[in-house]
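With one protein chain removed, the remaining protein chains of the complex are shown where they sit.
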């Protein structure tokens, strides 16, 4: 059976939008992931700051990698995100996903997104649903 | 003073990520917007469905356009999103943002994202914060 | 098999906190409920307005009645609530729960809480999890 690291490496190879974002996987363990990315000009909104969808997507990838590292195909059900601080072009941001709870069918995760100065730029609370299907993504 | 339609047209011209998404503005009124986009291959995740960040970003643009159409620079504070149904490449999706409440400093919006079959694919509830600054984006 | 109306009537008989709140069931259908209650002095917080927990609990009962009316024991997994307008002692408030989506294991509901003037005082978005157990509460 694949390790969490192998699963996340393979997911990243298949995940075209995470590739577009330029996500780098720093760490992947059971129920945990840590990611890094650089914010580019094409990710900005009308006010010249990162579009909320960029920060959300980055946290959501961390969430997906942490959930699926457990070996079952798992999908996001419900997410709440707060944006305490703007993200700018050139910022390097980090997402850290941690599992807080797990039942047979669901999981609860918190994902913190911080900039290089350690400032919290997004707080993401996610509930996922575990399907019965094993994650076999060509490994 | 600019009309909601003029504000949203100008925001769309400046919003590089909404351009990358291929968002088309169907309607913009005070506290309301309706958008359309086509889901492309490069927007998919490891399971071959649209990345949650894509659907979120689409709804978030509808939210931003509806909030800012009122003339003050307004930013997302807190959002909750549910994903009742997957989105696939080739899907054309529609986002409709409606204001449910407004105070002097905050606003509450609901954004529904549906596919062409009229199936709800995301439900987004957003709270925004209105700054004191007038929206003057080069008009 | 019990009807939604019978299920909700029986749930209300067993639900001691909903009784304390003084909830009255106005309507119960499959995936839907409408409730009414009067806000009392003992429900207020330090600012003399209804405690957020009161408004939440009222909406949560509407959610539970609507979810469980389908016949399987169903529990709240994740909820987001916004409080656009304060609730005061003496207010009569109404909660209306509607199902927006249903899968084999989960459901998505929106609950609107309004006062007598029709003003929205809370907007509640809830995701529930359906267990395999039939609801047999002594009927």
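Going by the order they are written in, the chains are A, B and C; count residues from 1 in each one.
In this text, a contact is a pair of C-beta atoms (placed from the backbone, for glycine too) under 8 Å apart; a residue touches a chain by one contact, two chains touch by 3 or more.
Everything quoted here is computed from the prediction, not taken from an experiment.
Residues 80, 82, 84-85, 100-101, 103, 108, 110, 120, 123, 125, 127 of chain A touch the missing chain (whole complex, contact as defined above).
In the full complex, chain C contacts the hidden chain through residues 10-12, 14-18, 20-21, 41-48, 51-54, 56-58, 60-61, 64, 68, 73, 75-83, 86, 137. In the full complex, chain B touches the hidden chain at residues 77-78, 80, 105-106, 127, 129.
In the analysis below, only the chains that are shown with their structure count from here on.
The count of contacting C-beta pairs peaks for the chain pair A-B. Chain geometry summary: the mean Cα position of chain A and that of chain B are 21 Å apart.
Chain B and chain C have Cα centroids separated by 29 Å.
Annotation: 33 Å between the Cα-based centres of chain A and chain C. Residues of chain A in contact with two or more other chains: 77-78, 80.
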